[in-house]
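Let me begin by presenting the structure, written as structure tokens, before commenting on it.
Only one protein chain is missing from this complex, and each of the others stays in its spot.
Going by the order they are written in, the chains are A and B; count residues from 1 in each one.
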């Protein structure tokens, strides 16, 4: 029972991180209908900036710089590339982000050389023991940070003028434009936000607690797991992203314990397949109507 | 995505099919010359098999990319599962043709290599078909992400079923390919072409060349025929396709199946090329990794989605460039500081194809195929027969 509780807590912590990533995907998708395959490279940019500056600036400043860098990188991708490829359809734009992802990932991996640094200094590798439970501190902090950020996100999404504009745009782009909503600003903000969330997520991903692997190609691969999270929740549902993230985190933690560590990633994808076969648009996704 | 979006005035004269003959002769001459050069390639490279190996690797890419462009470009279904089918193809070949190894801990059926190769392709097709509940129902990007699950599953299965795959530490050797008694290995004496001995690598080059040309012609024919039209109809409008009698689910699942079989053949070729079947240790670097999935997707995008000749061009760029750069590294000492964070062949090629993907999407959605067409028809574009970049 204790093991199980422990797993659930750790799984939820991981799930919170996946939820942050998945939320980024969904926000970008809602704003632009583009599936951002470059999300993993945003994670790497954030992580790399932390690694490169934390000795000089100290961890908190470095972490802030990392988050800002990931956010700016996302903004640059949108402003420089996506916004200028207006005649390409959304599927082509998704392919474009694959190209961007390749370039950024290779460059960061080159810069890291042989290093695979851990960047969760304040909390990493200091397990907490209480009431007979051992919980990874990283996952616990991630869970708390995740809850705070996700709550803040939903409040902003619901009440801020950006949130209203964003939802209007996702509903009907033309109508939103007619109502005076500046599409480009909403879109840019969406990318900026998604980048920032990726920058936060990486602070927990490249740790011994979370993956046992430092920043590198492995981190990029972990970011891919946010895909199933976003997809099984439904690509256009913010609630779906959070639920999807938690499902993925729990699936990974439980299958790693009860089946095998190697199987855990496959398990995540199998759960996604199962859900997609039953509901092709995900748990909370809008079902696509065939209209003629 | 079309290069022709401008509405021509109503009064425009109907396109004249006039000067066809001279251009066709030119084309036939060009193709013949190209084929002769390919056949003579082993003569140019002589005993230096490094170039031959690079060429073989490009041909593997051609087979995989041609299969993928039918799925992605023609049927409009995204797939990142190519490496999974490469793995299934390679392992199936080794299992069907192989023996049980020195210690007897491997499964091997000892079938004739030709049968094993065909069997491996069929198995990949069937595995692709088994994915029909997913591939037939999901659309575009959703399928792309769903197909990513196969890569992870392949990694896990490859690692855990080591009586089939040989395991991640040693792998297993694929049996030498042979057609009846003709073995694709070094023999003494060996036949010669223009004084160059046709040994293992030369033989594999010709084998791969025949396979690639066959795969190309089959795909080209299919794209121009009934099935190709059904693919494009499903891609462009499922409701309209249905109204015209197309069984959308079946056509989508079928396209995935065919693409899987193509990737399976590329997998058999990969096994012969590496002379080793060995599953990867992780999902992000290796022969059957996500990096490879993205590489294949890049070939298809750079070539121009749906274009069969474009897929060939994409394969030359994505698979050929790192090979060429590596050759340059060994021969001329390029990339000496790669180990110290300097550029490496893999890095440079990744940059090149990453940038190429971005540029293609932004400025030339028709890809290299469209650029090629434009160069070939400097005058007003004569639309291709069979339509749609076939």
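Just so it is clear, a contact is a pair of C-beta atoms (placed from the backbone, for glycine too) under 8 Å apart; a residue touches a chain by one contact, two chains touch by 3 or more.
Operating definition for what follows: contacts and distances are computed from a predicted model.
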Hidden subunit of the complex - UniProt protein name among "Cell division protein FtsX", "ATP synthase subunit b", "Carrier domain-containing protein" or "ABC transporter ATP-binding protein": "ABC transporter ATP-binding protein"
Full-complex contact with the absent chain, from B:43, B:107, B:178 or B:218: B:218
Residue among B:58, B:212 or B:246 that touches the chain left out of view: B:246
Contact set of chain B toward the excluded chain (per top definition): 1-2, 4-8, 10, 14-15, 17, 217-222, 224-230, 232-233, 235-237, 239-248, 254, 258, 382-383, 385-389
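Keep in mind that, in the parts below, only the chains that are shown with their structure count from here on.
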Whole-Å separation of chain centres (CA-atom averages), chain A against chain B: 32
Contact set on chain A toward chain B in their complex: 35, 81, 84-85, 87-89, 91-96, 98-103, 106-107, 110-111, 113, 217-218, 220-221, 224, 227-228, 231, 235, 260, 262-263, 265-266, 268-270, 272-273, 276-277, 280-281, 288, 290-292
List of chain B residues in touch with chain A within their complex: 1, 76, 78, 133-134, 137-142, 144-146, 148-149, 152-153, 155-156, 159-160, 238-240, 282-285, 290, 294, 297-298, 301, 340-341, 343-344, 346-347, 350-351, 353-358, 361-362, 365
